[in-house]
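Right, one structure below, let's go through it.
A single protein chain has been omitted; all remaining protein chains appear in their positions.
Per-chain residue numbering starts at 1, and chain names A, B and C are given in the order in which the chains are listed.
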Amino acid sequence: MDGLTIQVFGQLTDIVGAASCAVERVDDTESLKTLLFAKYPLLKQKKFMVAVNNRIVKENTPIGEVANIALLPPFSGG
Amino acid sequence: MDGLTIQVFGQLTDIVGAASCAVERVDDTESLKTLLFAKYPLLKQKKFMVAVNNRIVKENTPIGEVANIALLPPFSGG
Amino acid sequence: MKERKIKNIFLQGAIDPGFIAGSIAKHSTKTDIGGHSIFLGQVRADVIEDKQVSAIEYTAHEEMALARMAEIREDIFAKYPLTCMHVYHSLGSVNAGEICLFVFTSSAHRKAAIDSCEETVERIKAELPVWGKEIFSDNSYQWKENR
Partner (left out) sequence: MKERKIKNIFLQGAIDPGFIAGSIAKHSTKTDIGGHSIFLGQVRADVIEDKQVSAIEYTAHEEMALARMAEIREDIFAKYPLTCMHVYHSLGSVNAGEICLFVFTSSAHRKAAIDSCEETVERIKAELPVWGKEIFSDNSYQWKENR
């Protein structure tokens, strides 16, 4: 089984040390967060939203086979 | 005694037939209006303000020796 | 009456987009600016009783208009934290599709720039002794009325 590639943006790239990170496959976004907080404890202090297949999800959401996942800190464009 | 030269603007130029007109000297703006209405009866149907020395006057106002007078119809700039 | 610096706002004919670009570019040295708001008035080819407006010819009581614009500028600067404001209005003939009014405000933050630009445009339309004569394609005309 392949793992998941998580895109990260903004200040989260400082914590992850890159624009993306690879983690083992999990079933839903809550499990993903638990995994990420264990791997990158500093993430716990940061505000961010999770996007699954380019949609921001607020509730725990299943992560399907071909899901693309992104962590989005508060926006600061313009 | 010199007369008065009255500058006119916008659609009033169609009534006066020019950008200014000369009238005999009068003492105040009410007398001026009476004179102008006699000379250009169509003016009576038009909305306009009178400016004496570049200030719009709403009350009857004396017209001094070196007054410059303008008739200003509703503005339509921009 | 207070002494005000009277700046000319009138340009002969249409306002060229290149002139607007030049005005924007000049602000790159003012690095305390965070937002610019620009309003451009463009001459519409309105159709009135089957006749189409091909141009507007603008005239003004220039001396009164510039004095009033100086007052408006002073009021707006007193009300909003602006870095700068520029206003240009055409005189003479401006064809349909061309720019006849250019209002440009700049501030550290967007809110002041946006609000002051809108207020300045409204005041210019209401308070400056400027008149537009709508010229139709058959050379007849009617006097423009602002709403």
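Note that contacts are C-beta pairs under 8 Å (C-beta built on N, C-alpha and C of every residue); 3 or more make two chains touch, one makes a residue touch a chain.
None of these values were measured; they are calculated from a predicted model.
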{"item": "Interface partners of the hidden chain - shown chains only, full complex considered", "value": "A, C"}
{"item": "In chain C, positions touching the absent partner", "value": "17-18, 20-22, 24-25, 27-45, 96-99, 106, 108, 110, 113-114, 117-118, 121"}
{"item": "Residues of chain A (touch criterion as defined above) contacting the omitted chain", "value": "7, 9-11, 14, 51, 54, 70, 72-78"}
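One rule holds for everything that comes next: only the chains that are shown with their structure count from here on.
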{"item": "Euclidean distance of C-alpha centroids - chain B vs chain C, Å", "value": "27"}
{"item": "Averaged-CA centre spacing for the pair chain C and chain A, given as whole angstrom", "value": "49"}
{"item": "Mean-CA-position distance for chain B and chain A (Å)", "value": "74"}
{"item": "Two or more partner chains touched - positions in chain B", "value": "none"}
{"item": "Where chain C touches two or more other chains at once, by residue number", "value": "none"}
